[in-house]
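All protein chains but one are shown in place.
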Amino acid sequence: MPERLLSQLAHVEIVTPDLEASTRFYVDVLGLEASGRAGDSVYLRGWGDFFHHTLQLTAGDGPALGHIAWRSEGPEQLQTAVARIEETGRGEGWYEGSVGHGPAYRYRSPGGHLHEVFWEVERYQAPPELASPFPNRPQRYVPRGAAVRCIDHVTVSTADPEGDAHWFRETLGHRFMEYTVIPDRPDFVVFGMTTVCERGHDLGLVWDPSPVPARVNHFAYFVDSREELLRAADVLLNAGVAIEFGPGKHGMGEQDYVYFREPSGMRVELNAGGYRNYEPDWEVVRYEPQQGSNVFYKNLGMPHSMFESFPPVEFKPEDAQEAQAATGLFT
Amino acid sequence: MPERLLSQLAHVEIVTPDLEASTRFYVDVLGLEASGRAGDSVYLRGWGDFFHHTLQLTAGDGPALGHIAWRSEGPEQLQTAVARIEETGRGEGWYEGSVGHGPAYRYRSPGGHLHEVFWEVERYQAPPELASPFPNRPQRYVPRGAAVRCIDHVTVSTADPEGDAHWFRETLGHRFMEYTVIPDRPDFVVFGMTTVCERGHDLGLVWDPSPVPARVNHFAYFVDSREELLRAADVLLNAGVAIEFGPGKHGMGEQDYVYFREPSGMRVELNAGGYRNYEPDWEVVRYEPQQGSNVFYKNLGMPHSMFESFPPVEFKPEDAQEAQAATGLFT
Amino acid sequence: MPERLLSQLAHVEIVTPDLEASTRFYVDVLGLEASGRAGDSVYLRGWGDFFHHTLQLTAGDGPALGHIAWRSEGPEQLQTAVARIEETGRGEGWYEGSVGHGPAYRYRSPGGHLHEVFWEVERYQAPPELASPFPNRPQRYVPRGAAVRCIDHVTVSTADPEGDAHWFRETLGHRFMEYTVIPDRPDFVVFGMTTVCERGHDLGLVWDPSPVPARVNHFAYFVDSREELLRAADVLLNAGVAIEFGPGKHGMGEQDYVYFREPSGMRVELNAGGYRNYEPDWEVVRYEPQQGSNVFYKNLGMPHSMFESFPPVEFKPEDAQEAQAATGLFT
Partner (left out) sequence: MPERLLSQLAHVEIVTPDLEASTRFYVDVLGLEASGRAGDSVYLRGWGDFFHHTLQLTAGDGPALGHIAWRSEGPEQLQTAVARIEETGRGEGWYEGSVGHGPAYRYRSPGGHLHEVFWEVERYQAPPELASPFPNRPQRYVPRGAAVRCIDHVTVSTADPEGDAHWFRETLGHRFMEYTVIPDRPDFVVFGMTTVCERGHDLGLVWDPSPVPARVNHFAYFVDSREELLRAADVLLNAGVAIEFGPGKHGMGEQDYVYFREPSGMRVELNAGGYRNYEPDWEVVRYEPQQGSNVFYKNLGMPHSMFESFPPVEFKPEDAQEAQAATGLFT
């Protein structure tokens, strides 16, 4: 097997048109912790995240994806990763001066999404009043709202989920774990999951029939148990936040989920559970929707709104229905 | 960082003086699935384990550890691992003809325990009546007893937990995650945890003051939630199995636990939860017992019986108390 | 307040056209315990049910409701209850010779359903091999399948849920806890819940637009936690049983639910959780569907199939849609 190059999903940058409203939501309702503010960005993390931040909120035209950051397995592996990316012609060069980590090499995946990879990272240092009574936790546990623990994954929208997955696998060693096909086009992958860790995915790839590149469908934080996920849904409803989809359980990855929107309109997911898989030579699993790919209980489709990615594209119901018919994802 | 060489803990071999009684316990009470029988051994796995087996039960003088098996990250990494082991002079040579996997290189860690590493592995193939309705699971879920899902870790007993941990880290790239010291000897590690995955440990190292090498303290299976762990404790009590320790939660690793004995006298643990850590350069965390290293709730010591490792050494209560006083682990 | 007359829902009789298939399902998949067989009936109970049985399965034209049995608060209260029932003209007389309990007075509620009330009851006596190691449990806990603990409620179908609820309250002291109205007829109760205990309901009343009296929509067993409910759904799917609706959480009563069918076609529900309410003068709560009456998360309607009651009436899709439009329950 090729050497492992990436150690983990490090953070996601999300662009929001209302930085203050979004920040309040993540802090007050989801319970993220503030790590600082610089330029047009606010930096946030879950109480159990070890790094300086796992979410960078940036003011701008949005909702949209800024970039996705990965930490390499080590300094040599960073160099190897850069060389491999450059061979594919998708490199954009080094980016210095990031908050919370060292030099990052930026690149665009085939779907047009901006990624970066770095090695040097700043660990979160809790101030004395937040020092943890447990030496292995980055900070004291003082839950607020949903009190999410740590980042889980990001799911981007792309014209060719399978092609992207192969590019990630061959270039950087992401494992291609599972995919869903559509009934009428049994060779077309409408959703794929890749991972650099033990979970079914830290990067999701969902089919985007629109002509707009580099869109994002959602990103996700993790809570420690299904019970905490259900408690989070109660917190959200009582905070006036509509639940878009769930709570439920995905067949693919076996994670429990709940989806909702933050004030910018961006979709956020919370997860719990999921299987653990450690096989470098894992053979990708093919799912058909009726096997429970999305809804483990096999009795629900997704609501049409889940088809929307960001930035939003003008919505034609007939297109949605066509896509829906095509994918079978929403039946 | 050095290249990653091991991908996962693959299985544990346990020696039992009563193969039939032990097998019945693992199958009927813990809910393991039988994978076959060959020679003096029975092969077992959790319903969610992907490989041919994760537990090999072998008839013999016991209870005792047979060996611990690791899967490499790939075929090249297997060769690298072997070369590194041979440099330390601890190699014992290749072992062919194992059930369920290809050629394995065997070695003894400093504590005298027998390990092996291999790459080629046989995946479990469910017979038709056990075929899973979910493509990503190795078999149908038909829970029996505690219905454990997959192997979690093994904890061996050794004269020098810290020295062993360093050997595993430097030779094979195990990460050294956390350790506990004792109040009167703040530089002496009485318990250490190493891992090749995201959890706090897949290999535990507990101080053994006895002169007997290569003993084992326990090994562990995983269930999907704390609720399943508590349900398992109820199942055990109703099956007439005493609970030795727990249910509770460890501070180190943040895993929920319950300990008990199988018919051979061997200690078995069930786990749920635990943190997820992906940092190749994680700086080992130092715990003192009163910080909740063992009991997260900081209000209990372990019972003295937990000090017993396998094969048992003649028990002198005063020695136990001395060791206890020395370690502070049981206060 | 009037004296309390009923102490609990005691059992439900369900008629099935295939007694053997239904029995196997309840025993093997739901994990009910067999209490005996007499005539055309099989008697079953959850492992935590204290009485001889909580489910009587009877061979016959079905699926259908046989009868619903309540235990009185005492022998005097039984006499008072009978007198009250007779005043309403709905009594059918005493029924002797029941299995598992003493003389029962039978009556028909306004919806035509057959009920009975008795005081003398036979407690389940476990045989030695099933004797509980805990003195307060009726039997040893040896879980099988979903391993349901005890009966929860029965939901009948009736032309006038509100009228029936008032009859139960005024005649026998059931508390009328909550109801749902429909958007276009805000004074028409399409679903009502009454209780003689601390939960939101042990008797549900759902609007039945069909001309067939005395139908039943479903009955339910209880498991100890939401986690056990989700585990039960996994067990069902792996046993080849489709999940009709859920897992989810009702706003009314705050119970977690999952619905499915047994081999006769009869709908069965499992519940966990729920609020606890002890107020004799509780003022009935009015719910509109969009407030989460059925789906606490406010983002789902029931599938049309949930509209079906038993015995089934010939199904006209347009009628279902009409009823659906009328009730708003399925949007």
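As written, the chains take the letters A, B and C, and residue 1 is the first residue of each chain.
Note that contacts are C-beta pairs under 8 Å (C-beta built on N, C-alpha and C of every residue); 3 or more make two chains touch, one makes a residue touch a chain.
Worth saying up front: this structure is predicted, and the values here are computed from it rather than measured.
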Task: Among shown chains, those touching the left-out chain - done: A, B, C
TODO: Check each of B:116, B:244 or B:308 against the chain that is not shown and name the one that touches it.
DONE: B:244
Task: Candidates A:225, A:255, A:277 or A:309 - the one touching the absent chain - done: A:225
Task: Residue of C:60, C:163, C:213 or C:292 touching the missing chain in the full complex - done: C:292
Task: Residue in contact with the excluded chain [from A:93, A:133, A:183 or A:303] - done: A:133
Task: Given B:84, B:115 or B:226, the one touching the chain that is not displayed - done: B:226
Task: Hidden partner interface residues of chain B, rising order - done: 226-227, 230, 233-234, 237, 242-249, 292, 296-300, 303
Open item on the list: In the complete complex, the non-displayed chain touches which residues of chain C?
Closed with: 1-4, 7-8, 48, 50, 71, 73-77, 133-136, 150, 178, 197-198, 200, 222, 224-227, 251-254, 273, 275-281, 285-287, 291-292, 296
Task: Touch residues of chain A, complete complex, unshown partner - done: 132-133, 140-143, 145, 225, 227-228, 231, 234-235, 237-240
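The rule is short, and it goes like this: only the chains that are shown with their structure count from here on.
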Task: Chain at maximum distance from chain B, centres defined as averaged CA atoms - done: C
Open item on the list: Taking the mean of the C-alpha atoms as each chain's centre, how many Å separate chain A from chain C?
Closed with: 43
TODO: Give, as an integer number of Å, the spacing between the C-alpha centres of chain C and chain B.
DONE: 46
Task: Centroid spacing, where centroids are CA-atom means, of chain A and chain B in whole angstrom - done: 32
- [ ] Spell out, as numbers or ranges, the residues of chain A touching 2 or more other chains.
- [x] 226-227, 292, 296
